[in-house]
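Removed from the display is one protein chain of the complex; every other protein chain stays in position.
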Amino acid sequence: MTAGPGRPPGPAVRGGPLAVLAYLMRRLFAAAVMLVVIIMVVFSIFFLIPKWAGVDVALSFVGKQADPAAVEAVRVKLGLGDPVYVQVWEFFKGIFAGRTYAAGGDVTHCSAPCFGYSFRSEQAIWPVLTDRFPVTLGLALGAAVLWLIFGLAAGVLSALKRGSLWDRGAMIVALAGVSLPIYFTGLLSLAIFSYGLGWLDAQYVPLEDSFTGWIGGMILPWVTLAFLYAAMYARITRATMLEILGEDYIRTARAKGLREPVVIRKHAMRSTMTPILTMLGMDLGALIGGAILTETTFSLPGLGQAVLHAIKNQDLPIILGVTLITSLAVLIANLVVDVLYAVIDPRVRLS
Amino acid sequence: MTELSKTQAAVGEPTATSPAPTAFLEVRDLKVHFPTDDGLVKSVDGLSFQLERGKTLGIVGESGSGKSVTSLGIMGLHTAGQYGKRKAQISGEIWLDGTELLSADPDHVRKLRGREMAMIFQDPLSALHPYYTIGQQIVEAYRIHHDVDKKTARRRAVEMLDRVGIPQPDKRVDNYPHEFSGGMRQRAMIAMSLVNNPELLIADEPTTALDVTVQAQILDLIRDLQKEFGSAVIVITHDLGVVAELADDILVMYGGRCVERGPAEKVFYEPRHPYTWGLLGSMPRLDRDQQERLIPVKGSPPSLINVPSGCAFNPRCPYADVPKDDVTRTVRPELAEVGSRHWAACHMTKEQRERIWTEEIAPKL
Partner (left out) sequence: MSENAKDEAVASPAPSDGARREGVRGDGGILLKVTGLQKHFPIKKGLLQRQVGAVHAVDGIDFEVRAGETLGVVGESGCGKSTMGRLITRLLEPTGGTIEFEGKDITHLGVSGMRPLRRDVQMIFQDPYSSLNPRHTIGTIVGAPFRLQGVEPEGGIKKEVQRLLSVVGLNPEHYNRYPHEFSGGQRQRIGIARALALNPKLVVADEPVSALDVSIQAQVVNLLDDLQEELGLTYVIIAHDLSVVRHVSDRIAVMYLGKIVELADRDQLYKAPMHPYTKALLSAVPIPDPSRKAAKSERILLKGDVPSPISPPSGCRFHTRCWKATEICRTTEPPLKELRPGQRVACHHPENFEDQAPQDTVLLSAAKEAAELVPEEELAESAKTSAAVAAEVEAAGQAPAADTAAAPVQESGRKSGQEPGGKSTDG
């Protein structure tokens, strides 16, 4: 009975495929703008903070015993003496168009996705990222499949058998999964299955070398990572499902004479998926930027491990590169989730 | 109505062991109790009534009187999809067209739902699934009970939307519930519930969430459709205006029990229960000259866990001391006939109530 702005009895708007497309375009544009902003902000943070902290970036690039002339040459070559906005622009240009470092006769060309060079190894960053990215992606996606299957199944079953032994058991296991740290469950599983029983090899084998080897090496990391997330997803699924089962439209579905399994599958599950998807987008995005604990525990040469080394060595360009990849992954994952959202929930298309 | 009197005359207190009834719908001594941490909630505690095809029964009561629980009980929705340990405890008999539902196979009852008996809910926005189009939801309702392809079912859906007065039904069928206005949604809900030509339609507060002018449209629609389809209708509402518009018979509920039941005219013009008087006195009326003052019922509705002993209404009844020996506080009154097809559950004698109504209550209304 209120006349507030929340609920204007407006004219009906059709929410067909066109609406989904328009919605998608809007989100894409927003994501692109976001990406540009992120690149600029992240670069500024990484190259301004050392300055404030009194750390000479050029010095850390050359090494502690470098002579002042070499340091100056690096400073000129990397453009570290330039004003901040010039540096930001050069970095930004480097990512999309490549960039040329020049100091006198010393000219280095760094082609298109140029993220600069490592302070320590003087390797270009981009190849490091592309080497390590598939490892992390494989870890995250594989684990996600596992945790979705087990988390959703456990959550739905617990909701439907609320208060039963199964429900209590599953929720205790889930609580354990949420509370136990990865390095504990990871090391425990390594100790049992790899060192103890010798069932699985704890060695990472690249996918292109051997498919079965890759699977064998990834099983423990997958299970360990999935255990944590499956536990979280089971709890959320259970709570959401219980809430949805109390909705009026579920009662309507039963009043139509639908069989209970259809009520659950077609009516309750679809609504339950909405919050799960949101979580999945965030979690996957974050994990693709590197599952530091899991990768370290299982010695996987992924982004997480790279960033850990870089932090130890104060290798700013690597940290910067991984941070940008993480941001990009989160952006893409959220974009995908938004689109799925619009497909699932017709009301989203309008706003 | 006269052809019904034979069956209904026998209904004061049907015994639980009596054979299958001849009425289309007969509820006998229905009890729906819910166990909770605080105790047993006796939402419905011994309710009996009958309903014939083509007739409308209005169930009136305030929140917590058990009227909605009754309707869900008839539909079998207290047992369907109840997960967990605390299930509703249901006893009594519900006879629908010769079948007793409470003892029947649950899957058989499921097949009756939506086809033999259908329901309209109070808030059509929350009662329709937000992720499916109106058409998809009606098509689903139809195809559960009819083995037809989607095209045929869709045609049927459009036809039903047209019948309930939705403009451009062939376009609107593809809209989502949030693209409809409140009144249109309730029309769509009605279309969905009538898609299988059910013989029993239960409308639970069908117009409470709607504006007055839209309410008038929907009441009009329900009345027309009932004439057309000849279904038996149960209207559940707290609004005496709505029951007066629709109902042939009225059942007044209080604290999970029926306190008065009879033809609409009797209940409105010669009510024989103090709670019914209270309801009538509480209501400002547009069709009368301005009342000086409303005559409210004092106090609040009873707890359903600790229902007052004796007559559940006794703590709020201004006449609780009229019967002798404190009988209102110790003995629960049973429904007794007070006129032709008219029952009330009160300890006062018929004469006392007649006198109080005509001398004290009616003149003030």
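For clarity, chains are labelled A and B in written order, and residue numbers in each chain start from 1.
Throughout what follows, a contact is a pair of C-beta atoms (placed from the backbone, for glycine too) under 8 Å apart; a residue touches a chain by one contact, two chains touch by 3 or more.
Treat the numbers as computed from the prediction; the structure is a model and nothing was measured.
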- Item | Listed residues B:21, B:183 or B:256, member touching the removed chain | B:183
- Item | Identified contact with the non-displayed chain, of B:215, B:231, B:314 or B:328 | B:215
- Note on the structure: Among the options B:188, B:201, B:240 or B:258, the absent chain makes contact with B:240
- Residues of chain B in contact with the chain not shown: 62-63, 167, 181-184, 211-217, 219-220, 223, 238-247, 264-265, 268, 278-298, 300-301
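The working rule: only the chains that are shown with their structure count from here on.
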- Message: I'd like the Å distance between the centres of chain A and chain B, where a centre is the mean of that chain's Cα atoms.
- Response: 54
- Partner chain B, residues of chain A touching it in the complex: 9, 12-16, 159-164, 245, 247-260, 263, 267, 270-271, 344-347
- Listed in rising order, the residues of chain B that touch chain A in the complex are 72, 75, 77, 80-81, 83-86, 110-115, 118-119, 121, 123, 126-131, 133, 140-141, 144-145, 172, 174-176, 178-182, 192-193
